[in-house]
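A single protein chain has been omitted from the complex, and every remaining protein chain is retained in its original position.
Now for chain A:
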Amino acid sequence: MEIQYVYTKKRADFGRQCIFSDRPSELLVDIAPNPEALKEFLERDPVDRAIQVVQEMSEHDVNTERFETDSHGVNHAEGGWPKDVNPQEVEQVIRFRKKVEKDEMYVSTVQNLGNQMEHCIRQNNAIDIYQDYFSDIEIQATEEPPSAKTINVFRDPCKDRGVAHISWYPDGPTKLAIAYCNTDFQRAPKDTSTESYLWDVINPNKPELALKPVSPLVCLEYNPKDSHVLVGGCYNGQIAYWDSRKGSQPVESTEVANGHRDPVWKVIWNQSKTGTECFSVSTDGQVLWWDTRKLSEPIERLCLDPTKKQDLACAHGAYSLEYEPTIPTKFMAGSEQGAIFACNRKGKTDADKIVAVYPGHIGPVYALQRNPQFPKVFMSVGDWTARIWSEDIKENAIMWTKYHQCGLTDGCWSTARPGVFFTSKTDGTLDVWDLLFKQNDPTLTVQVCDEPLQCLRLQEHGRLMACGSQSGVATIVELSEGFYAQNRNERNLVNAIFERETRREKILESRHREMKLKEKKGGAEEEEEHRDEEHEDLVAKAEADFFAAIENEKKLRDRRKEEREAALRNGQVDEEEEAGTGIGDAEDEAEEKQELEKVEEVPEQAAEEKGESESAEK
């Protein structure tokens, strides 16, 4: 039954003010009860119903105001002196003391206490009750499964931006500098904020300081020497530096004309006497050195040109930069085309400055880092793999991970353990690899968030990892102890792994070179014949080996047969032995061994019997 109510209104009346008026009630519908429906129900008698008589309680959450604590010290001054005694005056003090000392109670008390005290002193002198008996037994590392826990999450107050770069405060894990930028080409909405923030780890609700550059920051780094200074590379190619004591505006920034022409993807502080040098790299193919005191012009310029001609036209744009403060003149840059350049800043000619070019990855190299404990070994992250290289082997990586389902965006070594490194992927997972434990798969995979993770940064001590995602959320993850507690043997073992792989690559390299030389000498055909010959040789060799092995087996079997027959001739014949020889299957070695033993026993028995018979004869 449809209930409809229709009302009409003149078109001219639309939009007019509603004038309400009273009206008597009107019965619209009367639905009488349907006795037929009653047949579908059964009457229930008695009815069971449970009731509880319990104090009603309800749970509420309350968020209280933050309790502010403050630490203070207390200055102790002399006090407690009775009013008539002035503690500064020595005479009065002495007089007071003498008075107290004359008190009877004093004497007896002190004697009593003195006895107690002597007892304890003697006790102390007799045995050191706090002696550590088990100090030389090493605490075994607890075998807990590897895990990682999210500690804190920092959300970008503005929308539409991803975390472009994270830098930890150099003096301990208390602060983070996070650069936010929408790196999709020209897809950032016009009014996206250009601000990047400094966060205090304790307060994830509100950033400590906002940095306001002209264009969004793509990269941000604390100066490891001076923890108040930060340098940042902008999306428009400028570089600016801030002093966190001075406020949000950059203290100085480079001029657009002199700087890079593309976003400055990485800026790193240099090891220098003044502590103000930094260098930056960008997809326009240049590496520029700057002195932060004078940002109007770069100190030095280098083009990442693989043909070593410093030609900007064919230079590779670079995404990542690697610098180890202990090796101040060398650095490495990973390019957009996938090549890795190892460069020396102090090269005499421009060609010398680019020392080597490694083939790298299929796509841009997103991260490059030397192993903090083995500087010759470095890792690179790009396309769908992470690769480990040794400086000496220029043709191929010494180790690499398998190809993943999703691209890798960033990676770094662990500062605490030489065999551990981390990678972040576009499906939002953080992988922790432990080369000593498993080389094919990551030891631990943590799903940090649902959006792609764009960057990660390990804190110096190796316990905390900050990951930034594409939606602007930075997460701090704490790793389980196994990842930062170093074993004694670990260095050696990891060193052994790297050396083994390096050697393998060297051998492969040298063989490649030999083959290439042969090619050049012999020409194509001869080389093929050579290859065929080699094949045939190998096959023949394999056959010969095989037949030789069979021959040996045959000889062995024949020898055993002879021995058995000799035993039969000599003495007692066990029925078992007959059965044994009857089988004649040389395949059951165990049986053969038993037979051999029996065979040996039999001649012994035979000898005994012979002896007996001889003595019997005698």
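Note that in this section a contact is a pair of C-beta atoms (placed from the backbone, for glycine too) under 8 Å apart; a residue touches a chain by one contact, two chains touch by 3 or more; residues count from 1.
Operating definition for what follows: contacts and distances are computed from a predicted model.
Peer 1: What name does the UniProt record list for the absent chain among "Roadblock/LAMTOR2 domain-containing protein", "GPI-anchored mannoprotein", "Serine palmitoyltransferase 1" or "GPI transamidase subunit PIG-U"?
Peer 2: "Roadblock/LAMTOR2 domain-containing protein"
Peer 1: For the chain not shown, which residue from A:10, A:39 or A:122 touches it across the whole complex?
Peer 2: A:122
Peer 1: For chain A, which residues lie in contact with the unshown chain of the complex?
Peer 2: Counting only chain A, the missing chain is touched by 76-82, 96-97, 100-101, 105-107, 109-114, 116-118, 120-122, 124-128, 130-131.
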